[in-house]
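Reviewing the structure listed below.
What follows is part of the complex, with its chains left where they were.
Chain nomenclature is as follows: A and B, assigned in order of appearance, with residue numbering initiated at 1 for each chain independently.
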Amino acid sequence: MARMVSASLGAAISLLAFVLLLFLSGPVVAAEPSQATQYCLGCHKSLHPGIVSDWQSSRHARVTPAKALQKDELKRRVSAESVPGDLRNSTVGCAECHTLNPGKHPDTFAHNGKKVHAVVTPEDCAVCHPQEREQFSRNKMSQAYGNLMDNKLYGQLITAVNGVPRVDAEKGVVEEQAPDRLSNEDSCLACHGTRVEYEGTEERSTKLGPQELPVYAGWPNQAVGRINPDGSKGSCSSCHTRHRYSIEMARQPHTCSKCHKGPDVPAYKVYEVSKHGNIFSSSGSEWDLKSVPWTPGEDFAAPTCASCHASLLTGPQGKVIAERTHQMNDRLSERIFGLPYAHPQPQSADTSVIENKAGLPLPTELSGEPASEYLISEKEQEKRRERLQAVCSACHSEQWTRGHFEKLDRTVETSNQLTREATKLMETAWAEGLAQGPGQGGSIADEPLELLWLEQWLFYANSVRFASAMMGADYGVFERGRWHQHKNLREMAEKLRQLRSMNE
Amino acid sequence: MARMVSASLGAAISLLAFVLLLFLSGPVVAAEPSQATQYCLGCHKSLHPGIVSDWQSSRHARVTPAKALQKDELKRRVSAESVPGDLRNSTVGCAECHTLNPGKHPDTFAHNGKKVHAVVTPEDCAVCHPQEREQFSRNKMSQAYGNLMDNKLYGQLITAVNGVPRVDAEKGVVEEQAPDRLSNEDSCLACHGTRVEYEGTEERSTKLGPQELPVYAGWPNQAVGRINPDGSKGSCSSCHTRHRYSIEMARQPHTCSKCHKGPDVPAYKVYEVSKHGNIFSSSGSEWDLKSVPWTPGEDFAAPTCASCHASLLTGPQGKVIAERTHQMNDRLSERIFGLPYAHPQPQSADTSVIENKAGLPLPTELSGEPASEYLISEKEQEKRRERLQAVCSACHSEQWTRGHFEKLDRTVETSNQLTREATKLMETAWAEGLAQGPGQGGSIADEPLELLWLEQWLFYANSVRFASAMMGADYGVFERGRWHQHKNLREMAEKLRQLRSMNE
C-alpha cells in the first residue's frame, strides 16, 4: 500500500513540476525578423518556399544576436565581443546577410529599392563569427582553389582529368587538350571552389514579371575554397548548409562526405565501416548534435568527423577536452594525404608557396624526404597529436591510444616505402626516356605508366593510411588498399619491361 | 506577475484545446477488413506473420476506398473516379487484391474454396489507381524487359555477362556460351524484370498439411519491367514495397538504390554524397514523407529521388509546383544514360523499336548523332526541362538553376566527345580487322578492346553525367569519373597498338 501511495505521489509531483515550469518560464517573447527581412519574405516565401522554410527552422530565425551574446563563454555560438546595433535586436534573416557590408561587395545590385548581394561570404558571417573566420583562414581548405590551380604539377593532373583529349586513330595515340572553365568547375572545383565573378545584371523573366538579376561566372558553387566576388575565400555553407546554417548539420559525417569520399580521400567511407561509424549509424539518431559545448558519452556515443577535428568538447563537469577550431589540421600532426608521400602538416594554409629542393611544387622530394622548411616542426607535430589524443582519451585508455598510433605510424612508414618503390620505377622510366616527366618538360599525368604511378599513391597509399587512421580496416586491405598497392606495383614493373622491349 | 498568469493561462488553453479536439473528432469507427480477407488472415497470420504485420501497418489496412475517395483532389491517393461497390466499404486486404479480376489471371488456382492468384499486377492495382498505371505505361521502366531482351546488341552484352564461357587453355582463348534462364533472372532481370509464367499447381507439404500450390517460372521477381502472367507489365511493389505499399517508402531514396547504384547508373551513390543526399541523411528522419501533396521546405528540406522525378509538389499555399507522374522521364529532357551517347529522351517507352541509320538498335549513331525520329523534339525537351526546373526553383534562385544546367549541358557535351574519341579507336580496330564488331557480324562484347570501349561509356561517361546532374562531384572526378575516362582511353589506344603489332 505504501508503495502505491508513493507512486501516485510521484505522479502528482511530476505534474506539479511541469505546470510550475510553464509558469516560471513566462510568456515567450518571440524574436522578430527585421522589417527589411519581412519585406524580402513578402515575395520570396512564395517564390522560393524551400529556402524560406529552411531558414525558418534555423536558429538564426529564432534568436537575436543580443540574446546570443548573453550566453556563458563555453555555450556561446557567436564569437564577436559585440554586434553592430542595427543587427542586434532582430533575428538574422535575409536582409541581415544579403545587404551586409554593401561597400565591400562588387556584386551589390539594386533589387526592389534595396542594395542586395546574392553571394554571402565569410566576411559577412564574420560580423558575428569572427573567430571562426580567423580559424578558417588558417585552414588549408580556405586556400583550396589556389592550392590546386596555382600548382604547376597539379595543373597537369587537371588537364589529364578535365580536358577532352583528341584521338589520332591512325597513329593510335591520344593527344591532351586543355580543359575549359565549366569542366573544371563541374569537376575538381566542385570541391575546391570556383572563382565567382560578377558580370553585371541582366533582365530576366520571373514568376513576378521581368527583373534585373545578377549574372555570375563560377556560380553556383558552395565549396570550401571558393573565391568570392569580394575577394574573400571560402563558403561557410559548405558545412553549415544553407539556409539553416546549423551546427548539427556540420557535425553530421554525411556533410563531410560531399568531398571526402573519393578514392583519393576516402575518409567518409572509412568512417562508415569503422567502429565509430557503426555506432553512429546504429544510434546516432538518438544523440544530441546541437549541444554547445559538446560532451562525449553524454551527448554522443562515438565521434563524428567534427568531434575529432573541430568541435569544442568538454567533460561532464565542464572541463575542456578540446578547444573549438575551424583549422582542420589543428589536431593533426601529419598530412596522411600524400603528395606523393605522407608528411608533416604544411606551415601555411597556402601550399602553393611550397617548393622542394628539386624545384617542384611538392611538400616532399620524389625520394620521400619532406620539404621541411615549409612544414611544421616536430615540436608542433607533437602538440597537435596531443590535442587529438586528448579526444581519444575521453573514451579510450592510455594503452589503447598509444597502441593505435603505433600502428598508424608504422602504416604511414610502410605506405611511404611502397610509394618510394613505385617512384623508383617511374624515375627509371623517365631517366631511360621511356616516359617524359618533369625533368623532361613532360606532364606527370599523360602516359599510361604515369597514371599507374599516380594511382599508386593518390588512391592506394592514401586509402591505406585513411583506413589505418580511422580504423576502417578493409579500405587498407582489399578495397583499394594494400592488395592494390602490390598489384599495381607489379603492373608498373611489367609495363616498364614492356616499354623497354618495345623500345629495343 | 502578469507574466506568470499569462503562462498558466496558456497552459490551460492548450489543455482545453486538446480535450476539445478529442471531443470533436468523434468516436473512431474502425474500418474493417472484408470477411474474405478475415478468412485469409485466419491461416496466414500464423503462416506468414511478417506479411500480415506489414500489411496491418499499411494504409490499405486502415482506410476503405469509400473514405479514400472523399478526399480533396490534391490530397487523394486513389485516382479512380469510383471503385466497384463490393470493394468500397472494407479495407484493402488479402482477398481484395489476390482474388481481383479472376478472369484475367491465367494463374488463378483453387485455394481452400477460393479462386486466388499469387501474382498481383498493375491491372489489379489500377482498379483504384488507374492514372498511376496509365502514367507508368509511358515509363520506359514498364518496358524494361523487352527493351533489354528484344535488342540484338544488348543481347550480346547479356551473353557476355551471364553466359559461362569455356576456356581452351591450350589456345589460350575464351569461348562464349549462351546464358541460361536462371542466370539471366538472377542478373540483368533482377532489375529489368522476368517473364513470370504459370506452370500449374503442384501438391506440396506445408505447416498446415499438403496443399496444391502454384508453380511459376521467373518467380520471385518484383522488378519494374516484369511480364506478368496476365500479360501486363511491371510491378508496383518494386517501389511501393509489399505489403505496406506506402508512398513514404517510394519517396525514400533507399528504395531506388535497389537498381540505381551500379557503375552504369550510379544515381543513388551520387545522391548520397550530393548536398541533397547529405541533408537527407542528416535530417531526413524528421521529415514528413507521408504528406499528400508534398511541400518543399515544409515537409522536407531537400529533395529525394521522388521529389524531382515523380511526386506531386505544392507550395505552402497549395499552388502546384509539379504534377504527380509515374512516367519517370516526364521532367527529363535528356537521357544521360548514354547508349552509347547521351541523347534526347525516346518518344516511346518501348525502345526496342528504335533503329539508327546504320541499322543498329541504338538511339544514336556510333558517331554520336541522335536517331532523332525516335526521340522527343526540342520543344518537348524544353517543356520537360521547365518542369524539372520548377522543382529546383522551390529552393534555388534563377541564377543558381541556370548556372547548374549550363554546367550539366557542357558535361553532357564533353562526355559525349570523349565517348566519340573512344569510339573512333573502336571503329578503327573493327575496320582494320583487329576486332569483330557489328559490321563484321561479331559481338560488341567479346573482345578485350570492346570491353574497354563498353566501360568507357557505360561506366565512366555515365558516372560523369550522373555526378554532374545530381551534384555528387567525386563520381565525376576520381570515383569512376573523368580520371577513368582518360585512363581508359589511353589503355584503349595502347591496346590498339598492341593488336596492330601482334598482327604485323
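Just so we're on the same page, a residue touches a chain if its C-beta (ideal position, glycine included) is under 8 Å from a C-beta of that chain, and two chains touch if they have at least 3 such contacts.
Because the structure is predicted, anything quoted here is derived from the model rather than measured.
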item: Complete-assembly copy number [criterion: all chains share one sequence; 2 shown]; value: 3
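Everything below uses one rule, namely that only the chains that are shown with their structure count from here on.
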item: Chain centre separation (chain A, chain B; CA means) in Å; value: 33
item: Chain A to chain B touching residues, read off their complex; value: 19, 22-27, 45-54, 57, 118, 160-167, 169-170, 172-174, 180, 182-183, 185-188, 190-191, 204, 206, 213-216, 219-220, 222, 241, 244, 248-249, 252, 254-255, 257-259, 261-264, 268, 285, 447-448, 451, 458-459
item: Of all residues in chain B, those that touch chain A in their complex; value: 3-4, 6-8, 10-11, 272-275, 277-279, 281-283, 285, 295-298, 301, 315-317, 319, 393-400, 403-404, 406-408, 410-411, 414, 417-418, 421-422, 424-425, 427-428, 468, 471, 473-474, 476-479, 481-483, 486-487, 489-491, 493-494, 496-497, 500
